[in-house]
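Note that one protein chain of the assembly has been removed; the remaining protein chains are unaltered in position.
The first chain written gets the first letter, and so on, giving A, B and C; residue counts start at 1 in each chain.
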């Protein structure tokens, strides 16, 4: 029994994204950011997007391309401090930004990916981060309700994929990628290397194939994936 | 900067467990069950234990040894159908049993391991499984509150460990092991092979060392770890 | 149930497994369906103990002691198989990544209610993963003999046993018929060779909607 082949070309996969879509992007800084998929999204020009990503990258990279091109309506993120354009657009009211503590962002995404509705935590109690969130009693303790955060599409960057969609990530490029792969209706993975099934040993898979819908083999990596010269 | 060495002998590690402890055990059927650690727990004879495990193993194996020896007060599990003694002791009131749907058991354990208080899901609504659980509204939907399930000790079976406590599991022996490793105050891992740090590549670690407190190298594996002849 | 009727039921159920699906097969009859799935069909079998891409069952002599499916059978990997922990495994189920689950039943009701995990006072083994499979697979089908060994209907108007999940079943495969749960009630959709509509009605414990047009045979 062969496993399904999910390889796809990039333009076709990204063309399924409509205006107004909620899109999750992998990456913490440069590592793990799906720059090629983002570049294709810029080329196609879908607008009014909600972008869910740990950070807003830096000037001239990834999320910044989408911001510059006016495609982003809303950003759900933990930190935008390295992207002056994101800070300016937020302050000017050109995009709305929802800040979520990093680990809570990760869990809210995973929560959707695990098919749950929300979770209760004590993170942020006594700070502005918990303001306005419903309170839930668990035993004799009180926590705040954090809601599951899903998306229409997840754009993932993998070091290695097989054609069924099993993924491996490299070093700190793993970050949010396995979580967003679980949490979207459609998960599109770009991979530096795509191998036949069997090319990743069963114990070595980071993201199992059932979570992945399309697999796209990257040609030679553009420079933006390289070491940042600051 | 070397990483801490957590190797320990089995008797010392298990001797830290007091009467009345809450203990999580890895394993789904035979694969991943820490039989040697359980056997040492039987030898030392701690009593009044709460055991949290996917299943109750079969006659003459693992949890059954603890039941036979009268060490178990309470069992939190998803299925005990292959252990007649567990069913008898439950029906005779000799142990109390809390049944939890398998995936909810996994998530309640992970929830504790992730330092959260509980989560909201719709699993079991309209069945006896949801009876008595508090209801929580998330947006315009209503779910049931599932509470985090932690433990004092987790006994884990790994295929391979390094001395810092990084763990690898083999095939379907992974099951609950990575989850319970996160969820206990003290995590004790038995491993078929223990290697020096560096013996497991950083991308290949299933359970990161910070979750593991003691690492115990197993001598030759007893027959109970083998293929079951039914 | 003749061997022939059983085989036809299994073969019919197998036809609902199509290319690209991720599928979970319950213990017993559901697993038997595999024999009738074409060997070249691209399908991913999920096992709730943490496998995607479950391969053929192995005999004891060739078994890997670390590789069982959720029913305890020693299975094998395929090219592309992956292993994962139990939380990830049920994340696949609950997040809707399971296209189909085929389950056994003690009772299945005309409204799609399923009871397949507990017979109070007689069998209380715990639900394992049944509740989440039944509630969260995109499509839930039951495969069962039409009546139990005493000849009593397994398809009923209302379940008398505690439910696994309410209203979850969309299709029922039996040795006599295929029935679909619809908003209007249980509809007889296909008939096994040599079985009459009257026989199905007599063996069913719930009202059946019977189309006026000739029914396909399997």
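FYI, a contact is a pair of C-beta atoms (placed from the backbone, for glycine too) under 8 Å apart; a residue touches a chain by one contact, two chains touch by 3 or more.
Source: prediction; values computed, not measured.
**Student:** In the intact complex, which of the depicted chains does the undisplayed chain touch?
**Tutor:** Contacts of the omitted chain with visible chains: A, B.
**Student:** For the full complex, which residue in B:45, B:210 or B:226 touches the chain that was left out?
**Tutor:** Result: among the candidates, B:210 touches the missing chain.
**Student:** If the missing chain were put back, which residues of subunit A would it touch?
**Tutor:** 28-32, 54-55, 77-82, 87, 90-91, 97, 99, 101-107, 109-110, 121-124, 126-129, 159, 169-179, 206, 225-229
**Student:** Which parts of subunit B are in contact with the chain that was left out?
**Tutor:** Subunit B touches the chain not shown through residues 1-5, 110, 112-116, 162-164, 166, 182-183, 196-198, 200, 202-203, 205, 208-211.
The criterion applied here is as follows: only the chains that are shown with their structure count from here on.
**Student:** Across all chain pairs, which one has the most C-beta contacts?
**Tutor:** Top of the contact-pair ranking: B-C.
**Student:** Subunit A to subunit B: how many Å between their CA centres?
**Tutor:** Once rounded, the distance between the two centres reads 32 Å.
**Student:** Report, in whole Å, the distance between the mean C-alpha point of subunit A and the mean C-alpha point of subunit C.
**Tutor:** Whole-Å distance between the two chain centres: 35.
**Student:** From the mean C-alpha coordinate of subunit B to that of subunit C, what's the distance rounded to whole Å?
**Tutor:** Computed value for the inter-centroid distance: 30 Å.
**Student:** Touching two or more other chains, which residues of subunit B qualify?
**Tutor:** 107, 121-122, 169-171, 174, 206
**Student:** Give the residues of subunit C touching no fewer than two other chains, as numbers and ranges.
**Tutor:** In subunit C, the residues touching two or more other chains are 77, 83-84, 87, 90-91, 93-94, 136.
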